[in-house]
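Here the structure is laid out as structure tokens; the discussion comes afterwards.
Of the protein chains in this complex, one is absent; all others appear in place.
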Amino acid sequence: MNATAMAQPGSQTVQTEKPGGTRIELAGCTKTFPDGTRALLPFDLTINGGETLVLLGPSGCGKTTILRLIAGLEFPDAGGKITFGADDVTSQSIEKRRVGMVFQSYALFPNMTVAENVAYGLKVQKVERRERDERVRAMLEMMHIDMLADRRIDQLSGGQRQRVALARAIALRPRVLLLDEPLTALDAKLRVTLRTEINSLLRKLGITAIYVTHDQEEAMALGDRIVVMQKGAIAQIGTPREIYRAPRSPFVADFVGASNRLDGRIEQNSLVLGDIKIGLEQIGHAVAGGPNGHHDGNAGQGVADVYFRADGLAICTPDQGQMRGRVEAISYLGEKSRLTVSGIGESAITLDVDPDFQIAIGDDIHCRFNPERLTVFGRYPDARNAAQTM
Amino acid sequence: MALQNLGEGRSRPSFSRYFGMSRSAMASPATFMALMAPGVAIVAAFFLIPLVLVAAEVANGPDGWATYLVILTNARYFESLVQTLLMSAGVTVVALILCGIVGMFLVRNRFSGRSVLIGLLTLPLSFPGTVVGFMVIMLAGRQGAVGSISNALIGEKIVFAYEIAGLFIGYLYFSIPRVILAVMASAEKLDPQLEEAARSLGAPRWRVVRDVILPGLMPGLISSGAICFATAMGAFGTAFTLATDIDVLPMVIYTEFTRNANIAVAAALSIALGLITWLCLSAVRFLVGEKADLAARGGA
Partner (left out) sequence: MRRGWPFYAQLGLTVLLCLFIVVPIVMSALAGVTVNVFKGLSSGLTLRWIFEVWELYAQSILLSLWLAVACLVVTTLAGVPLAYVLVRRPNRLTRMFEEILTLPVAIPGLALALALLITYGGFGSFRSSWVFILIGHVLFTMPFMVRSVAAVMSAMDMKTLEEGAASLGAGFWHRFLHVIVPNAMPGILAGALMVVTLSIGEFNLTWMLHTPLTKTLPVGLADSYASMRLEIGSAYTLIFFVLIMPLLIAMQMLANPGKKRRAASQPAEDE
């Protein structure tokens, strides 16, 4: 009960609605599989018309299950309700729901050409031949694959297949577009290119879209709002900025890149790490993990988890330094060098410096915090269990 | 062999290397030949040479080399060939349809008792043809199950074990296990996402079957169909046990050889039959790959 209740507050009502798109609501939905696994804990979710909602999380967190519930490939347990606009679609199976779906493996029909694949849905709907050919042609042109119309599927590259899958899904003018990790199977550069294409396509069409991924960069780039999921429950819903800057739990913080972690204490409105004391008002984002889990500036006393990215510490001269560590590894990343530093905290810390900075493995370095880049989660000793379920 | 050549100019084959006692990782040609010798000897002495002799024997017949074509020229043999072809084709089609439905069902549905059903369906894989004939007698003979049931239901005992229907049932009996295994293997490889994609585009169940599932199963269906056909063509034990009026080709060959001592004709017919079955199985291998033909052939 506590876990989900704590996670619900988020940007449910941020204005991301666009005219023309279908609004989707899931109320009181859970999903239990026949063998007993609880894939989804009870949740409510509203997707505004025309919005691109990203479901983000590690594998097994339930994001694909939610997508399949919306698609109509699975049905929620008794009591759950799903509506598209004014229609209750809870008991409709996928054939009737008018959704467009793009699969991770594209699922293109190998016995048909590109044009036949795109035309398939229209054929099933018994659209007349001439109009069908028209729409197929327009679709192929829009996706820049009109020259591939008569090719067989196995002759296409990954990126081309992806475009065909998109064209096929959109050709029917679905109420919502569902994308299940569509870019995972492509190499990095192609992924970025296609991501941009998909982004502009979704904006142009104004269609409601739900996008599943485990890649936080993709989520940030595409989503109007992001739903971060963990073990069948919603951990946080928010805009990319909110997720990035103000993660509500250690899980979310770690998932979106703040993977440096230190133990500290909160005493009298200050964060205390060893000899270092930082006033809470300076901290970028502080969450007190009491039983009700709300953002509470007066954290009082207790244990704290401090999360930050590689920009949470800055290298400095010994007299300015708050901490000292030893360089274990250096990764040259072009725009910056990323140092792996031991001696600060229990596990190694990553820290970015200017790429031309002279430093070698084994050197001692001194650094100080950038308080506004820190995320602090306070834990009261007796509320430890509540916070740990997040 | 590279190890031996280190530091030497021109290498001379050493005694140990020639007889496969080399320290290099590749055995010498002589070793390979020694390894193959037993197998090659068996195949050569008991298969290749006899084949050649059979081919020659055909020419010893009264018509000389023309005996090769006797299967086409003689009315009785030709009729037998046609009957066998029709029977095999009919059994293949029925087996494919039945096993197509049942195989897909078994692959797509999990329920308690499923593995029991699968085990039961594949029992007859190693039955000799004669046992299959006996099974037909059990089902449709004078004391058969079908007879008893029909007697109870409509007062008349239906007995067809010794007619063409009985032979057909027998052929079906040993075909079903083979085809079902092949269909199930094929169905397991189908990508469920393809069916979900078709459904997402609005296709009702029958369209999904027609446009996605059947094309996906087709290679498996064709290859198991070819295997089923070849097995039925060459089946002897079943027809022998049932001793029906149907003269399938293997039975004709048998009677020509044993009763009529018509060796040349028997040889010619055997070659024709062997050619047909070999062509079928080669087509399977060509289409689908190495394992398929052996996997289903054993027995019958």
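When the chains are written out, they are named A and B in that same order, and each has its own residue count from 1.
Keep this in mind: a contact is a pair of C-beta atoms (placed from the backbone, for glycine too) under 8 Å apart; a residue touches a chain by one contact, two chains touch by 3 or more.
Quick caveat: nothing in here was measured; it's all calculated off a predicted structure.
Within the full complex, the chain left out of the display contacts the shown chains B. From the options B:Val40, B:Val93 or B:Met218, the residue with contact to the unseen chain in the full assembly is B:Val40. Only one of B:Val82, B:Leu120 or B:Met218 touches the chain withheld from this view, namely B:Leu120.
The hidden chain makes contact, of the residues B:Pro50, B:Gly64 or B:Pro192, with B:Pro50. Residues touching the missing chain, restricted to chain B, are 20-27, 31-32, 35-36, 38-40, 42-43, 46-51, 53-54, 57, 98, 101-102, 105-106, 109, 117, 119-121, 123-131, 133-139, 143, 145, 173, 176-177, 205, 230, 233-237, 240-241, 250, 253-254, 257-258, 263, 266-267, 270-271, 273-274, 277-278, 281-282, 290-291, 293-294, 297-300 (touch as defined at the top).
Here, only the chains that are shown with their structure count from here on.
Averaging C-alpha coordinates per chain places the centre of chain A 54 Å away from that of chain B. Remark: chain A residues 71, 73, 93-96, 98-101, 103-105, 107-111, 120-121, 124-125, 168-169, 172 touch chain B in the complex. Per the touch definition, chain B reaches chain A in the complex via residues 191, 193-194, 196-204, 207, 211-212, 215-216.
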